[in-house]
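Notes follow once the structure below has been shown.
Presenting subunit A:
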Amino acid sequence: MSLVRDMMTIAAVSAGAFFFLAGTVGLLRFPDTLTRLHALTKADNLGLGLVVLGLLPQAGGLRDGLKLVSIWLLGLLAGATVSQLIARTAHHGSTR
Partner candidate 1 sequence: MSGVTVFGLCAAAAVGLGFYGLITNPQPLRKIIAFNLLGSGVFLLFGVVGRRGAVAGTGNDPVPQALVITGVVVAFSATALAIALLLRLFQTTGSTKLSNRTSPGDGSDPAGG
Partner candidate 2 sequence: MSVATAFEIVLAAVVLGLGTWTIVVRETFSATVGFVAYGLLVALIWVRLDAVDVALTEAAIGGGLGGVLLLGAAARLWDADLMAMEAPGEVARASAAALSVLTAAALAGAVLLLPDPAPTLAPAAVANAWATSLSNPVTNVLMAFRAMDTMLEKVVLLLAIIGVWSLAPDSAWGGRPGPRHQADPRGVLAFLARLLPPVGIVVGIYILWTGADHPGGAFQGGAIVASMWLLAIMAGLADTPPVSRRSVRFILAAGPGLFLVVGLAGLLFGAAFLSYPPAQAKPLILGIEVAMTLTIAATLGLLLAGAPERSAEP
Partner candidate 3 sequence: MLPPAPALDATTTPSGFLLVLSIVVPVMGVLLAFVLGNRYVRSVACAVIPLGLAIAVTILVALSQSKSPLVYLLGAWPPPLGVALRADGLSAAMLAATAVVICAVAVYADADFSVTATEIRAPFTFWILLLAVWGALNTILVGGDLFTLYVALELLTFAAVPLVSLDGRPETLRAAIRYLLFALVGSVLYLLGTAILYGLYGTLDIVLLSHWIGAEPTSLVAAALMTTGLLAKTALFPLHLWLPPAHAGAPAAASAILSGLVVKGSFFVIVRLWFQVMPGLPGFGATQLLGALGAAAIVFGSVLALRQERLKLLIAYSTLAQIGYLFLMFPLAFDASGYLESGDALAGGLLQAVSHATAKAAMFMAAGSIYAGLGHDRITGLHGVARVLPLSVLAFAFAGIALMGVQPSGASLAKDLLLQAATKTGQWWWAVVLQTGGMLTTAYVVLVLAHALASSDKSIALTGPAPRLRDMAALVLALCSLLLGFVPWEPLLSVPYDSTSSFFGPGALAKLLLPVLGGVMLAILLSPWPDPLVSSARWKVATRVLDPFRRTCCAFGGLVQRGNGVLCQWPAASISLLMLALLFGALMLVAA
């Protein structure tokens, strides 16, 4: 049972790490703000989501699991808002 849980964790966290890596490479290599943001959101949403998903089987109880999920939700919320703000500023900057 614990082996299955560990396998799940390893798989999900590795997938999450991959998205973080891809997002970071995109952030560094893409040419302008909007495309960089595009890359970043992959890391933020998918990467963080997969890492949290992978950690859930390791959580000590329901409370810890809920805390992990709320971290993901808060991360999503903050990421979405900040991306909006950055995109809007970049858009204004380019059209002016």
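We take it that a residue touches a chain if its C-beta (ideal position, glycine included) is under 8 Å from a C-beta of that chain, and two chains touch if they have at least 3 such contacts; residues count from 1.
Regarding selection, all candidates are chains of the complex that A comes from, given by their letters.
Source: prediction; values computed, not measured.
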item	value
Complex member in contact with subunit A (any copy), out of 1, 2 or 3	2
Candidate 2 contact footprint on subunit A (complex, rising order)	74, 77-78, 81, 84-85, 88
